[in-house]
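Complex shown without one protein chain; remaining protein chains in place.
The block that comes next holds subunit A.
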Amino acid sequence: MAAPIALHLEFGGGAELLFGGVKDHQVTLPSQSQPWDMKRLLVWIRANMLKERPELFVQGHTVRPGILVLINDADWELMGELTYELQDQDNVVFISTLHGG
């Protein structure tokens, strides 16, 4: 059993609009048999946090193209993307690039 983990999630660049306009969220992921990775985090966000239009945030198993993801301030493309195994106190940022410039 993986112990529950606490995360800081941040939504920006317009992505916060899908989460009731709130940018910063402290969340605790419950204990489960498999370790928490990004793929499972996205499923959890979709089920527990998304307030509206989920298709604007997740597409298939991943984030919608055009949403940037940073894990502890680093591009998730350097961290294994969906396979990254989350650690307690990790900081995950989602920034939409799809809004006007």
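Everything that follows uses one rule, which is that a contact is a pair of C-beta atoms (placed from the backbone, for glycine too) under 8 Å apart; a residue touches a chain by one contact, two chains touch by 3 or more; residues count from 1.
Criterion: contacts and distances are computed from a predicted model.
Per its UniProt entry, the chain excluded from the display bears the name "Cytoplasmic tRNA 2-thiolation protein 1", taken from "DNA primase", "Ran-binding protein-like protein", "COP9 signalosome complex subunit 8" or "Cytoplasmic tRNA 2-thiolation protein 1". Listed here are the subunit A residues that touch the chain not shown: 12-14, 17, 64-66, 68, 70, 73-75, 77-78, 93, 95-101.
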